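Okay, here's the structure, questions in a sec.
Only one protein chain is missing; all other protein chains are in place.
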Amino acid sequence: MNQFVQQAANGLLLGSIYSLIALGLSMIFGMMNIVNVAHGDFYMLGALVAYYTVASFHLPYAVAVVASVAVVGALGAAIERGILRRVRESAMVTTMLITLGLSLLLQNFSLMATGGVPHFIRSPFSPEPLVLGLVHVAPARLFAAVFSILFIIAVHLFLTRTKWGNAMRACFQDKTAASLAAGIDIEKVYALTFALGVGMAALAGTLLGTIFFVDPMMGAKGMTKSFVVVIVGGMGSFVGAIFSGLLLGVTETLAAAYLSSGYKDVVGFILVVLVLTFRPAGLFGKRIR
Amino acid sequence: MLSVESLNVYYGVVHALKDVSLRVEDGEMVALIGANGAGKTTLLRTVSGWIRPSSGKVTFGGQDITGASCSRVVKQGVAHCPEGRRVWPAMTVQENLILGAFNRSDRSGIKTDLERIYDQFPRLKERQRQLAGTLSGGEQQMLAIGRALMARPKLLLLDEPSLGLAPIIVQGVAGVVKDINQGGTAVLLVEQNAKLALYLAQRAYVLETGNVTLEGPTADLQNNDYVKEAYLGAGRARAQ
Partner (left out) sequence: MLKNRRILLLGLLVAMVVLPLFFPLYQVHVLVLSLINIMFALSVDLVLGRVGQPNFGQAAFLGIGAYASALFSLRLHWPVPLSFLGAIVVSMVAGFLIGKIALRMRFFYFCIVTISVAQVFMLTSTNAVGLTGGPMGLTNIPRPTGVSSLKAWWLLGFVLTAAMLLLVRRLDNSKVGRAWVSMRESEKLALAVGVNTVGYALLAYVIGAGFAGIAGSFYAHYVAFIDPSMFDFSWSSMAVVATVIGGKGTVWGPLIGGAMITIIPEFLRVASAWRLPIFGLLLIVIVVFMPNGLISLPRVWHNWRSGIKEQV
């Protein structure tokens, strides 16, 4: 029983970061109608920027987190302005091909940058686990989970309470009206949305990079995990992404503990198949195709 | 205040506006009438910067705004209340209104304007926390007008505010538009309901397949035989 509670807790901690990365993907899709195939690569890039900030520039971890989100966010904005803007009205396959190209680019630049060797972001947290009631948690994990939850709340507040957040929602609902009636600069909104979406992936990378290795496989993992979460939770659903992120974290951790760690990554696909069979729009999605 | 000179707009090969010229003076209400597909919406959207003209010139308050971005045009003082209302359905009434003031930064001014609009449209005040998509057509029209007013425009572009509304509601909308104009805001009113438009405005233009075919004070146009035949009672009676 203790073992079970411990594993479930580990799963929840991991899952909150899955939610974070998936929300970025969901936001980019929901607002821009773009399937960001390179999402996992931005996640990996985030971890890498943080790693180098700490390892090469000897700056504190906190600075690395901020720097990583800023750098990846700026890169995202630049990519939106430079490339995605040109194909804004095209078929979805077109933008998917472009983000596939981005993925190949980013993935391999990172591979070259690291030489394919796994790295580990050094964080200021002690490896000594904290005891919280029944469960033991590593401080780094606890920090990562709490921080992602706080960030998710912050993004939610941004979208609902601030001028630019509301402008983003308005553009998503009717960009013609946003331009004509309110004079919202939709170019800026698109760049901001993409930057924020990939920034969230980068943040997740900086958080998970202190717990797992930063290696070239990280991008592919980040992509499949976030895709799974978004499909299970329902496209564009905020609550759905949070819930299914946690769900994936817990089921994966339990499967690894009680079934077989080799097949741990299959859990997500089983969830996808189940959801697509019984609730094609996702657990929290509206019925749209 | 607004002057449009020999504007030409194409959609691919469709020549939607052909050398269209038009003026709106300070505080004036001008009507633009015409049948379906005449190019009325195209004209308003070109003024707003949504569509780029292939030639011609748009100036507002002495400044050249041809091909300017929508956000610059709104900042200059031209707000657009689009055809079909187009409120943001999944946002509340209040959020819709406040976003209308997106390009303003005077917090207190925004607040007083919001109160003023709620005074003017008590229905909206009652429903300020309701999602705009759940409002009735008439309420949505009020909201769309209110949203445009929140930009505190010098010129309001109104695209078919009577579209799809019951006659009694149309009366209400007409009253509102009249009040706005009397409050000093110039209005360029696009309408298929020519009778209403000619009644409200001081001057009018008739647009037919991209050409301005007639213009003048509304009193003259109301008595023009062609207008009577094509746009007022006479023609319609025969068509029915």
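Per-chain numbering from 1; labels A and B assigned in written order.
As a convention for this text, a residue touches a chain if its C-beta (ideal position, glycine included) is under 8 Å from a C-beta of that chain, and two chains touch if they have at least 3 such contacts.
Predicted model, so just to flag it, every value in this text is computed and none were measured.
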Omitted chain's touching partners, listed by label: A
Touching the absent chain when the full complex is considered, from A:Gln6, A:Thr176 or A:Thr224: A:Thr224
Option from A:Val87, A:Val146 or A:Val239 whose C-beta touches the chain left out: A:Val87
Among A:Leu59, A:Ala74 or A:Met96, residue touching the chain not depicted: A:Met96
Residue among A:Ala78, A:Leu104 or A:Leu274 that touches the chain left out of view: A:Leu104
Residues from subunit A at the interface with the omitted partner, ascending: 29, 35, 37, 83, 86-87, 90-94, 96-98, 100-105, 107-109, 111-112, 220, 224, 227-228, 230-231, 235, 260, 262-263, 265-266, 269, 272, 276, 289
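One rule holds in what follows: only the chains that are shown with their structure count from here on.
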Mean-CA-position distance for subunit B and subunit A (Å): 43
Complex interface listing, subunit A residues touching subunit B: 163, 166-167, 169-170, 173-174, 176-185
Residues of subunit B that touch subunit A when the two form their complex: 45, 48-50, 69-75, 79-82, 86-91, 95, 98-103, 144, 147-148, 151
